[in-house]
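Here the structure is laid out as structure tokens; the discussion comes afterwards.
Missing here is one protein chain; the remaining ones are kept as they sit in the complex.
Right, chain A next:
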Amino acid sequence: MNHEEILSVVQEKFLSSELVTAFLCDAKVLRPDCVKKDRLLAIVEYGDEKAVFCLFTSCYPPKSFTDLSIEIVLPIDNSFKCEIDNKPSDPEAILYLNLQSRNSKFKFEIQMTPRVDNFVDDLFRGIEAVNKLTTQPEFVWLKKYDGQREDDFIAQSMVLPRSGMAHTQVSAPVAIRESLIKRKMSDKEFDYTFTKRFTIFCGTWNVNDKSPVIPLKGWLCVDKEPPDIYAIGFQELDLSKETFLFDQTFREDEWYNAVRTHVDPRSKYVKVEIVRLVGMMLIVLIKEKHMSHVRNVVCDTVGTGIMGKMGNKGGVSIRFDLHNTSICFVNSHLAAHVEEYERRNQDFRDICSRTRFVQPNQLPKAIKDHDQVYWLGDLNYRITELDPSSVKRMVNENNFGPVLEWDQLKQQHKISNVFAGYTEGPITFKPTYKYDPGTDNWDSSEKNRAPAWCDRIFWRGDNITQLAYRSHPALNISDHKPVSALFTSSIRIIDEEKYRKVYEEVIKQLDKMENELIPQVKVDITEIDFGTVRYLELQVRTITIKNTGKLPVEFEFIKKLDESSFCKDWLIVEPYKKCICADESCEIQLKVLINKTSACKMNAGTDKLYDILVLHLYGGKDIFITVNGTYQRSCFGCSIEVLVNLNIPIREVPVGKLVELESKRDQYISNQSTYSIPKEIWFLVDHIYLHGLKEPNLFEQPGLHSEVLQIRDWLDSGSIDPIPGSIHSVAEALLLLLESTADPIIPYNLHPVCLRASANYLQCKQIVMELPEFRKNVFLYLCEFLQEALQHNAENGLDAKTLSTLFGAIFLRDNPNVVQEPQSRINKQIIDKKKAQFVHHFLINDHSDLIFTK
């Protein structure tokens, strides 16, 4: 996966309005307990607010957003601080990023890659931006990520990110649910398990490069009952150079077979696992009848020898689950040399920190992550403070106490420098090192060192009892004697029946939790009736959405299938998208306005004052909001053809009749029609002609909205009173009436011809002559009137240029239903100019010949 692919996965973790601007994959968060944990860092932007997110990823690279869970959220506000340290000495170029926000402080370890620059740049840009702000951002959007109880936190990330099943695929973050279930089940472990005691035999022997030429019975088969488990560790199996360099030895099979041959014959054993690193080998056997309850067997090896890496020293380990208890065996050979106990302590720590049991789809486990740990081996600690002869004297008298006081391991263990948390049983056997091979005699070489208890067994965990801890001197081929310990340990066994019950209960709880976290809102009204709606009269209704769930919810009015917009063009919804915090409400205004583009559709019956809006909650349900009203039809929005045929006021025309008239508008011909031009146009024009030709700023000064509405009612009701309102309101009503007709005066299909002919009066005249009957009438009638008005330009201030621009845009108005090519401004100016030019001819030339041709 490349950077972009991972980015898109990370982005999916967030809402679409929350933009991931930068991220880093290989960050490690350093916890106070010094454990480094692999994390992903992301900077997320919402509006002009930014925050740093630290995400846990259950697999790397994350394949889906479900693999990610948000662990830490640090808003970048003015309390945010970022410091960067680096270790110049570090060859791997590690950076330390110290981030602090509000009261939290975190340290991250980052691998120096080119991506880091981007990330840090973005971080500092965020800091700069926030410091420039006068008011502090509120970070409302972060509330949903805020650490509440951990359960909630995990559950939150479990919430479906986006649903609306018709729109996208839904899948819940499985990994998070998985880990939550695991935790809940382990919390309830005692409800579905019981314990049983198992005996565990641990043996360790440094065989000093010898082959198994003697029977091992005296070591492995000395107890009353056969143990359930054997864990046998060897050191110095093979000291040859080949083994050291190529890690191959025939001794592995020799010793393994010897162990298999000499374990207690009263039981049948099978191999759990065998692991070897150079001369260190660990074998775990279990009674055959238990094997079916052994799962997740994993081993690991750690070399701490030459250069801190080689396998001549170190540890080999095997872990597995037996029933419901996790067990780990470690066999180690720690640093040699009498004085080097610090090295040995260090080896122990290295083995602890470097041993990693890796299983598919799981976080790696360390030694300490086990219920029971048994650690055996040649730990190599010595006795240096006593002279060798007095040590030999005391141990020969079985007087171990005073000598053990000086045992380096006992001393280091006591002050917790090594094996902290582990226990060792009392030592009641002679030191196991160093003997002349083949004898029970202390080493007779010149070094003359004190004998020591190099070979030891420790354990860690509850309910483990040591039954025996001893050496086996009769096995004398090596310079070490073998050691063994027998334990009886409690193993948790699952009661399948009870387990099922508890499991089902947990699943039910989680389902419940998940259901409760689905966004919930209450909408006070889902059916909005606007009552009677009139042309150009804005009506507003308010609905309230209350967040009744536990988390912030983001809502958005979404498009229905096959529709280009979420609501009809006569409706405005504000806001149509917002985030509401828990327990808070949001008011939404719905505004209806029937204007020049929607009125004709209402009249023609192609649209109704009815719509269903889909209010979608991200990650939750959809609510349908029904909007309706009764539109009071008006002459505004009628076609010219219908108006010339209406001999009664439009209010008196039944709704169905009007729709019928509109549907047949192309069929009207002059000799059957009532008027040659619409009476409404005539009323308005005539009024201006009689009372307003000398009105200054005619057609330029806007009218009053309220008066325009009065004029609308006057026209629609066929009133016999004088026209209400000022000349300017009447002029505006006239323009509106012309703009709201279903088609412009010059039909859309002729526009290109008009534009092409605009420079040529004769051609223009030709086009006008061929206009549909009533359009031509209206066009010529209005031009005639405008010429009249221009006669009075001394008073009304009109000029032909202004008028032709104004009326050009009306006579040749663009089709609102055709998506316009994004015209350049220049292009649009040219077109507008041509429209004006077209009309201009008819304002300056005498065209009475056209009127009288009929």
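The rule we apply is simple: contacts are C-beta pairs under 8 Å (C-beta built on N, C-alpha and C of every residue); 3 or more make two chains touch, one makes a residue touch a chain; residues count from 1.
By our rule, contacts and distances are computed from a predicted model.
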Exercise. Looking only at the UniProt record of the hidden chain, which name from "Ras-related protein Rab-13", "General transcription and DNA repair factor IIH subunit TFB4", "Dynactin subunit 4" or "Cyclin-like protein" is the right one?
Worked result: "Ras-related protein Rab-13"
Problem set entry | Contacting the left-out chain in the complete assembly, out of A:Glu12, A:Asp443 or A:Asp622 | A:Asp622
Problem set entry | Selected residue (touches chain absent from view) among A:Leu133, A:Ile612 or A:Ile844 | A:Ile612
Problem set entry | Touching the absent chain when the full complex is considered, from A:Leu561, A:Ile648, A:Leu690 or A:Leu762 | A:Leu561
Problem set entry | Hidden-chain contact residue, picked from the options A:Ile518, A:Cys581 or A:Leu704 | A:Ile518
For this session: Using the definition of touch stated at the top, determine which of A:Lys182, A:Lys309, A:Lys368 or A:Lys801 touches the missing chain.
Result: A:Lys182
Seminar exercise, completed: Of the candidates A:Tyr499, A:Trp682 or A:Tyr761, the residue in contact with the absent chain is A:Tyr499
For this session: Quickly run down the residues of chain A that touch the omitted chain.
Result: 163-166, 169-172, 174, 177-178, 181-182, 185, 324, 362, 494, 499, 503, 507, 510-512, 514-515, 518, 526, 560-561, 612, 614-615, 620-624, 626
